[in-house]
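Below you'll find the structure, written out as structure tokens, and then a few comments.
Only a single protein chain was left out; the remaining protein chains are all shown in position.
Chains here go by letter, A, B and C, matching the order in which they are written, and residues are numbered from 1 within each.
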Amino acid sequence: MKGMTIIVKTISSWVKVLIFLFGIYIVLFGHLTPGGGFSGGVILASCYVLLMLAYGREFAEKNLSLPVASKLDCVGALLFAAIALCGLLYGAAGFFWNFIQWEYLADKETALHLVSAGTIPLSNIAIGLKVGASLFLVVLVLSIFRPDMSVLDTDEKE
Amino acid sequence: MHYALCFLLFVIGLYCAVTKKNMVKIVIGIIVMEYAVNLFLIMLGYRLGGVAPIIDKGQLESGTGQIAASFINSSVDPLPQALVLTAIVISLGSLALMISICIRTYEKYGTFDITQIRRLKG
Amino acid sequence: MAIFYILLLFMIIAAFIAVETKYLLGAVICVGAIGFGASIMFLFLQAPDIAITQIVVEVLALIILIRACISRELTFISGPREFFGVVVSVVIIFVIFLAGIKILETLPDFGTAIFAEVPNAASQTYIKEGLVKTGAANLVASVILDFRAYDTLGEATVLFTAIIGATVILRKKTKKLLEEAE
Partner (left out) sequence: MSIPLPVFVAVPLVTAFLLPVFSSLGRKGKAVATVLANMVTVSLLVMAVASIGQSRVYEVGKWSIPLGINLVLDGLSSLLLLAISIVSAAAMLFSARYMEQYTAKAKFLCLFLLMIAGMNGVVLSGDIFNLFVFLEIASLASYALVGFGCEHEELEASFKYMVLGSIGSIFVLFAVALVYGNTGSLNMAYVSKAIQGTGLNPGLAFALCLFVAGFGLKAALVPFHAWLPDAHPSAPAPISAMLSGILIKTLGIYALVRVVFNVFGISVQMGWILVVLGLLSMIAGAFLAIGQGDFKRLLAYSSISQIGYVVLGIGLGGLILARDGNVAWASLAILGGLFHLVNHAVYKSLLFLTSGSVQMSTGTRQLKQMGGLAEKLPFTRATCTIASASIVGIPPFSGFWSKLILVIAAVQAAFYWVAALIVFVSLCTLIMYLKVQRYVFLGELPENLEQIEEQKGSMAIAMVFLALLCMLMGLLLVPALRSNILQPAVDVLTDGISYSANVIKMSMKV
């Protein structure tokens, strides 16, 4: 499966940068504009899936191979769990306590700025990373699986 | 009347998931049921002539920084939207698992038709 | 208001075609049509976050579904279409649909949201003090990641379980003979 025709390849090589940028924008500005961790992460995943469809699986694997994607998945999930846990440790308050409590919450100048919602942008980034990596992983795993079982040994190192 | 149409979509999905013999058709039935429930949840929170629950410069009164009263009594309910965001990704997760089981069963049995995969009794 | 009826009817017709067609790929494309109809519906229901997520999740679901049925020779569903079963199930659907209309009457009718009537509903405080308490202008993000963040932790875990499950089921070598174990 060497990917699609030349037209699709050239267009997707331009478009992939825009999609990736748009996904990052959606993740970072999740608490100000519609979007957020989930939508941004899914858009990031669709950018990689576009690469895989247009250029074939080997090209996509070179960019983001299977072990790296599963590691990113675990790192994103651990980051999100860490944000939750340090709410617990920070003054033993609450499990998901929003511990970055600047006084901006009350006043209005810094209300609608990028860095204005405590842990929400951080968990947005963690969720975006996790959703993006895991959805690309799913499509990759499904496309790798060949009935003749030639590939897919993510962990047969024993 | 809208809820009833949404419920009809749910029942069509249930019918497809229960009576169809092809594995991919059963998976399609379950997906249609998930869509219907997500739609039902969002329709619960809708308000006639409502506004999306996002506060921007316009809705903040310039002086006091309080949220404009017009926004408060015209904003749509944010809670069902949070639930549906979770439910959409749950349905994608279970879809991925179901399709991987279907592909693996197709590789073993050579067919998607559950009547021919009747190795198991009971 | 009429747009909702049009979209709902479009989705119901697409669902019916998806259920009844014999051509597997056609059924998958009809499911895509339902998904896009739902995402447009979300836009009109003032839920932009959900519309973005729905469209892109719909694209990925389509890719996964087409992956399952495109490379298979068996794209037609064989077997006779038994007439009697279809009639019985259509009658059952109609009965359940009528019962559904009566049951769903108890909900507040379409335009009025429930949280307006209930005195101390949580959503009223989300809207009024969401910006002050969490600092996020997008109230849906504040509900997901601050008020009900525990749900989102569960959500991330569901996706993580599904990925590990799919990888486990599609792995190459599943069983080792015992003597090779140690």
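Here is the rule we go by: a residue touches a chain if its C-beta (ideal position, glycine included) is under 8 Å from a C-beta of that chain, and two chains touch if they have at least 3 such contacts.
This is a predicted model, so every value here is computed, not measured.
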{"item": "Visible contact partners (per top-of-document touch definition) of the missing chain", "value": "A, B, C"}
{"item": "Chain C residues touching the omitted chain (full complex)", "value": "102-108, 114-115, 117-118, 120-123, 125-126, 146-151, 153-155, 157-158, 160-162, 164-169, 171, 173-178, 181-182"}
{"item": "Residue ranges of chain B at the interface with the undisplayed chain", "value": "10, 14, 17-18, 23, 26, 30, 33-34, 37, 40-41, 44, 79-80, 83, 86-87, 90, 93-94, 97-98, 101-102, 104-105, 108-109, 114, 117, 119-120, 122"}
{"item": "Interface with the unshown chain - residue positions in chain A", "value": "67, 70-71, 73-74, 77-78, 81, 84-85, 87-88, 92-98, 154-158"}
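In the analysis below, only the chains that are shown with their structure count from here on.
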{"item": "Pair with more cross-chain C-beta pairs in contact, given B-C and A-C", "value": "B-C"}
{"item": "Length of the line joining the C-alpha centres of chain A and chain C, rounded to whole Å", "value": "21"}
{"item": "Interchain centroid distance [CA atoms averaged], chain B/chain C, Å", "value": "2"}
{"item": "Residue list for chain B, restricted to those that touch at least two other chains", "value": "52, 54-56, 85, 88-89, 92, 96, 99-100, 103-104"}
{"item": "Where chain C touches two or more other chains at once, by residue number", "value": "48-49, 53, 57, 60, 64, 67-68, 131, 137-138, 140, 142, 144, 152, 159, 162-163, 166, 170"}
{"item": "Chain A to chain B touching residues, read off their complex", "value": "33-34, 36, 38, 107-108, 111-112, 131, 135, 138, 141-142, 145, 147"}
{"item": "Of chain B, residues touching chain C in the complex", "value": "1-9, 11-13, 15-16, 19-22, 24-25, 27-29, 31-32, 35, 38-39, 42-48, 50-56, 67, 71-73, 75-79, 81-86, 88-90, 92-97, 99-104, 106, 111-113"}
{"item": "Residue ranges of chain A touching chain C (in the complex, touch as defined)", "value": "26, 30-39, 42-43, 45-46, 49, 53, 70, 73, 76-77, 80-81, 84, 95-96, 98, 104-106, 111-112, 116-120, 123-124, 127, 130-131, 134-135, 137-139, 141-145, 149, 151-156, 158"}
